[in-house]
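Showing just some of the chains, left in place.
Letters A, B, C and D mark the chains in the order given here, with residues in each chain numbered from 1 onward.
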Amino acid sequence: MMSDAVEKILSWYESDNPGVKTNLARMLYHGKLGGTGKLVILPVDQGFEHGPDRCFVPNPPAYDPHYHFQLAIGAGLSAFASPLGMLEAGAATFAGRIPLILKVNSANLLYPKEGPKTQAVTATVHDALRLGCSAVGLTIYPGSLKSYDMFETAREFVAEAKDVGLPTVIWSYPRGEDLTKEGETAIDIATYATQMAALLGAHIIKVKLPTSFVEAHDVEELYHKGNVPIATLTDRIKLIMKAALGGRRIVVFSGGAKADEAGIIEQAKAIKAGGGNGSIIGRNSFQRSKDDAMKLLGALVDVYRS
Amino acid sequence: MMSDAVEKILSWYESDNPGVKTNLARMLYHGKLGGTGKLVILPVDQGFEHGPDRCFVPNPPAYDPHYHFQLAIGAGLSAFASPLGMLEAGAATFAGRIPLILKVNSANLLYPKEGPKTQAVTATVHDALRLGCSAVGLTIYPGSLKSYDMFETAREFVAEAKDVGLPTVIWSYPRGEDLTKEGETAIDIATYATQMAALLGAHIIKVKLPTSFVEAHDVEELYHKGNVPIATLTDRIKLIMKAALGGRRIVVFSGGAKADEAGIIEQAKAIKAGGGNGSIIGRNSFQRSKDDAMKLLGALVDVYRS
Amino acid sequence: MMSDAVEKILSWYESDNPGVKTNLARMLYHGKLGGTGKLVILPVDQGFEHGPDRCFVPNPPAYDPHYHFQLAIGAGLSAFASPLGMLEAGAATFAGRIPLILKVNSANLLYPKEGPKTQAVTATVHDALRLGCSAVGLTIYPGSLKSYDMFETAREFVAEAKDVGLPTVIWSYPRGEDLTKEGETAIDIATYATQMAALLGAHIIKVKLPTSFVEAHDVEELYHKGNVPIATLTDRIKLIMKAALGGRRIVVFSGGAKADEAGIIEQAKAIKAGGGNGSIIGRNSFQRSKDDAMKLLGALVDVYRS
Amino acid sequence: MMSDAVEKILSWYESDNPGVKTNLARMLYHGKLGGTGKLVILPVDQGFEHGPDRCFVPNPPAYDPHYHFQLAIGAGLSAFASPLGMLEAGAATFAGRIPLILKVNSANLLYPKEGPKTQAVTATVHDALRLGCSAVGLTIYPGSLKSYDMFETAREFVAEAKDVGLPTVIWSYPRGEDLTKEGETAIDIATYATQMAALLGAHIIKVKLPTSFVEAHDVEELYHKGNVPIATLTDRIKLIMKAALGGRRIVVFSGGAKADEAGIIEQAKAIKAGGGNGSIIGRNSFQRSKDDAMKLLGALVDVYRS
């Protein structure tokens, strides 16, 4: 059951204690992708982020937290990530059957538009231990006026979690007063967001799939002068992996809003071809019927396993 | 991969947080016995308890800590238990490949005979988290003049470990100023030792295989009056399981000094027939050549799996 | 291996404990400049400050953290300074082979223009100990509306680090609402920035090479009346060294954006002639090919060693 | 060597512990004014407040921290006050030879004009103990929008310092959004600033020499109705001493920017005649040549000693 792919990844976390490595291994050796060095993670924090009805009306059984545990376990995924309350509602029933990632901060759509772009801390490292989680996860918004506060929160979680053997997943989502909407997923901004998460000590980095748009003109010129290809998604994944400390950190990609199955599978193929570590796929799983979701997740896993 | 046997066992730990259940599940779902509700654990604390030469001269490769990790992983055992230094020497190399139990107290043969019967605390709950362990383990000597201090140490570890999601394994070994040598493994003393460990909050109890000797005359009479069978090992295992809070706590049994394979297999069959949860087998594994040990452990696992 | 130059420098830190002196000595006795009292430091925090692509596209192997460790070791530099994530990715592999400086705060180009001029704290003194660093480093922006908060952060790091035997390097970069762009590197502002860092307790001060521009008219008059020469770079380095508590603190100088080799060498000669302690050279090292960087660093070291 | 003048002063600090009294006595029994109840203090925080070149170009040897220790010791002054870095640079060399006051907050001229009128905390009470200081000193700006924060900082320092036997010197400098420039040294504002410092728990209060200008009309009328003389500096010093808890707190006066010797001596005579405790004289000492400074300080001390 030992896997060279996993052992190589673990070797990159050379300054971490065996507890952190063990919890990374718990995810990397789990489920249908166990041993491949690839991960598919189910995140369900959208009930907080977007509201329950927006999330679950398309597939009402998904109002029930157990639904998501069962989906992640049934599909043989690598981990299930969610805020405190949802994990509390299933962590005992499904103990030991799927690695859990406790999302420790959250934003929501009711927050006033004029308010700063930030999130509230909604759980602790101790909660993660108490619930048997394999990691904590939190979001930063590089580019926001509140980003420095968010970085400081990240630093505190990274240090505290690391000390008790838990890795940290950072959702690095550019969002800010000077950023264009298009810039939020621009390739140069995505590599920057990846690098900052890595330098803050993230063990796993989650970014959105980048477009070929380049926000900063000087970087665009550098790409051009340096013959850095960014035309295909595979090209861009490769560039992001470089920004992840030369490929020494795990990066998983999210697609965003609901897409069709073919699109998701194409994206996964590009992620794999570019050396990315996998997908984190929320609404595209739980807003389908369970049968459809299982079929999609099965196909997704097959891409990474092949 | 869900198992009724495991889920039933986990349901008994109804006051524990999901973290404790998750770590119990990590052992119960691991290895060749994963899902059976049975456990075979490799303990290697005898280098401390009896000295390295007594332990490892019969099979010199066993001086190397990695040997034991490899043996436990190779044989598909449920967990590997050892003091701090030995786990430090392999926890990173084998991260995530075998559940670890950090033995947090230790005695040794050099300790003066006139000294109190007790152990030294040699590791912490934080060490267990840092090393990625799934449990802490400690020894108590019911019957010793120091037993109340040891119980208080146990209480502290149980409370601290439970709070961070780690179960506690208690080695409950009767040993005291008023106990006869025969009494140390007497059936009435073994049930008493089991009960005290359970009442101290142990999640897993380790006791020695009991004989049919009865140390206390009043208990002997009660057995007689109540028609309590204690003649066969299976009878005695059943009685011990009752003392384990009516069977609601996991109990594993140790055989002690080196025995022949047939004897060990017979014992395991009795443990299984009596409803015990498995074996903890140290010297009988690592003092054989690796091939012989693999063969014996294979046979042992087969007993519990059948 | 004892050096009068180094021992004299250490004697200036008369109120510090031997731990701080030992870590200063570790840098001053290390590498090709060991024993000369001069330092050349490789800083790689630009991935955070300017973004990974701006930094590393010109020399793609530099995306990999190990590249920088190898460059600093190979060129015989005095120390390598970087944020948390990059040090985590190599501190074990290169343990003991190059003194490390953990940069504990960071800014970035994505931060909104309208935001305050400040940095986020991104690591701790404990991280520095845990990673085996010889110092912590942080940036202050004298002149910024947030400068007083930054000074207070500096005070806390200086006090905490000093207590555990670690010196503090302060990057003192004037940047503020009332400062002209030209003023940021003006000689009178540079001496002021040096003095403030020194009075805050910095052990090593990093400032940018100053121009002969004078921001404040009253100081310009004072220079004139006092016959204070500021025409040549050497003159200005001398003035900065006076502002460094009469030469009692180590000052290293950064050149800034990419320059040609001849220019860098001329600057180093002026730094040396003015009594400065050395160079901190980031982009000008790692944006060249490794061969070119080794050649440049070799020439730079030769200036200070001659 | 016991002195009635000193013992009377110490008796006023009746609620302080003997440690605070001992440190006050260290200053009051030290130097040429030892035993007189008068103090002349050398403060050198202007390198931070105004910049090093503005301070030290007129007398370049003053760039060196040791210069100031030697000046204060050589002139037989009562104490030397300075920020952290300057004391660190000489506290060991001159240990026990001059009482030290650690200035624990600082402002600077680079700070933006639109910024709040406040200071940054730049040292700790622990630093003062570690460096062997006899007091801590800090500035408040009564009248500033930030004054309440500064008062709270003062309260924390006073309480913490007192607890470990250190007195606190408060530089009470009116400066605020509603204050005229003339008002900053108006006599009614000076008494108010004195009183607030005293009520915050200051052991020694430093104010600027007041003018006969009265900022508040109602107070002006009260002075008139009450026949309160404020025409001469001696009158005004008397009024300030009354505001210093009826003369129960030590008050020292600063002159401000460079003045001629005759003027300084006249001021000191007025301070003495008005019952003030002495002078705190920075730029007027160290911006002269050492010979001139020694001559001036000698004359100043003679005024108070006569």
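Brief remarks on what is shown
As a working rule, contacts are C-beta pairs under 8 Å (C-beta built on N, C-alpha and C of every residue); 3 or more make two chains touch, one makes a residue touch a chain.
Since the model is a prediction, treat every value here as computed from it, not as a measurement.
Here 4 copies are displayed; the structure file describes the full homo-oligomeric complex as 5 copies.
Keep this in mind: only the chains that are shown with their structure count from here on.
Chains that touch both chain A and chain B: there are none.
Once chain C is taken out of the picture, touching joins the leftover chains into the groups A, B | D. Chain centres here are C-alpha means, and the one lying farthest from chain C is B.
Between chain A and chain C, the superposing rotation on Cα atoms measures out at 70°, rounded to the nearest 5.
Of all residue numbers used where chain C meets chain D, under half belong to both copies. The two sides are thus made of different residues.
Here the CA centre of chain C is 36 Å from the CA centre of chain D.
A separation of 58 Å divides the Cα centre of chain A from that of chain D. Looking at chain B, one finds that none of its residues touch two or more other chains.
The touch graph of the protein chains shown is a line. Across the complex, chain C meets chain D through its residues 12-16, 142-145, 147-149, 151-152, 155, 158-159, 174, 176-179, 188-189, 191-192, 194-196, 198-202, 216, 218-219, 222-223, 225-226, 228, 239, 242-243, 245-249. The touching residues of chain B, when paired with chain A in their complex, are 1-2, 10, 17-26, 28-29, 73, 91-92, 95-97, 126, 129-133, 163-165.
Residues of chain D that touch chain C in their complex: 47-48, 51-54, 56-58, 60, 63-67, 83-93, 106-115, 118-124, 126-127, 130-131.
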